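Of the protein chains in this complex, all but one are displayed in their positions.
Coming up: chain A.
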Amino acid sequence: MKIVSIAILGKKNNPLYVYVSNEENKRKFEYIIHTSLDFFEEKVPLISPLSKKSTQNQNDMYLGHLFPTEDYKVYGYLTNTNYKLVCIIDDSEIKEQEMKTLLNNLHTILVDTICNPFYITDEPITSKTFHLKILDLIGKK
């Protein structure tokens, strides 16, 4: 399983952080992230508040019809404060629990950077520690 890219989007759908494993295909993955925004809005009203694991918002986008040569899976995560986390994966064999743990850890790392008083909200994240923490997350899997 290879995590191809991770992205964090703010309230107004502005990109705060984008990580891509292959920098050659960066624009392709940015385009995929942009198209995934519509799916966030579609799936929000369907989820009921009673379900325990309702913080997750799974997107399974099989982009076979756009990219017939390649297969990607896109997973999304919406926080209560309207931050959107997107994760793109290359392989198809993934357990849901692994994704949930990955995105929960991402959320905690995000909160740590936001609580930094020198960080101005709604601006791209440029701290090195944040980058290193995400690399540790990806390196483990």
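A few comments on the model shown:
Operating definition for what follows: a residue touches a chain if its C-beta (ideal position, glycine included) is under 8 Å from a C-beta of that chain, and two chains touch if they have at least 3 such contacts; residues count from 1.
Note that contacts and distances are computed from a predicted model.
Selecting from "Trafficking protein particle complex subunit 6b", "Classes i and ii family protein", "DNA replication complex GINS protein SLD5" or "Exosome complex component RRP45", the unshown chain of this assembly corresponds to "Trafficking protein particle complex subunit 6b" (UniProt protein name). Touching the chain that is not shown, out of A:M1, A:L37 or A:V111: A:V111 (per the contact rule at the top).
The chain that is not drawn here is touched, among residues A:V4, A:I32 or A:L78, by A:L78. Remark: the residues of chain A touching the chain excluded from display are 44, 47, 49, 51-55, 78-82, 107-108, 111, 114-115, 117, 120-122.
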